[in-house]
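Everything on this sheet refers to the single structure shown next.
Apart from one protein chain that is not included, each protein chain of the complex appears where it belongs.
And now, chain A:
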């Protein structure tokens, strides 16, 4: 049953490739690596040309260009959190907004929000913290007009770190919510 929206978005993605050659949004974010947060924020602000004026307003798709952008899944699919926090940081709001636009524009698209924590603290409590982060993103998307039926949440707690190792740089890359389509 997941196939239909998947096929749709595949088709959409393919058609985009044709147009992408002339679009400034295409391609630049490929190979985004963990921790290159600067890259991801600039990347997402590109895809959200004109977002500044759209903040808070419920209509996200103004121009033809952004409609094209909204027909493909945003490429930045991970946002990071501060220790013990579930607040979406300002620098990632544009990422979440891009996903909101995509989900609004594609009502058949489904996203699973995976919440993660760093390894510190107890496992089951971290499971709850990971869920809290994913729920915070779901609430944000909901406020942006995304239907609850398009979203689900799975917390992995500290069970699936993005990187192994101790220290703040590893921890920072593990405290995250990932958009899975």
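Basically, a residue touches a chain if its C-beta (ideal position, glycine included) is under 8 Å from a C-beta of that chain, and two chains touch if they have at least 3 such contacts; residues count from 1.
Rule of thumb we're sticking to: contacts and distances are computed from a predicted model.
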item	value
Protein name, per the UniProt record, of whichever chain is missing from view ("Iron ABC transporter permease", "Diguanylate cyclase", "2-(1,2-epoxy-1,2-dihydrophenyl)acetyl-CoA isomerase" or "Tol-Pal system protein TolB")	"Tol-Pal system protein TolB"
Options A:76, A:105, A:137 or A:153, residue touching the unrepresented chain	A:153
Footprint left on chain A by the chain that the document does not show	119-125, 127-129, 131-132, 152-157, 159-166
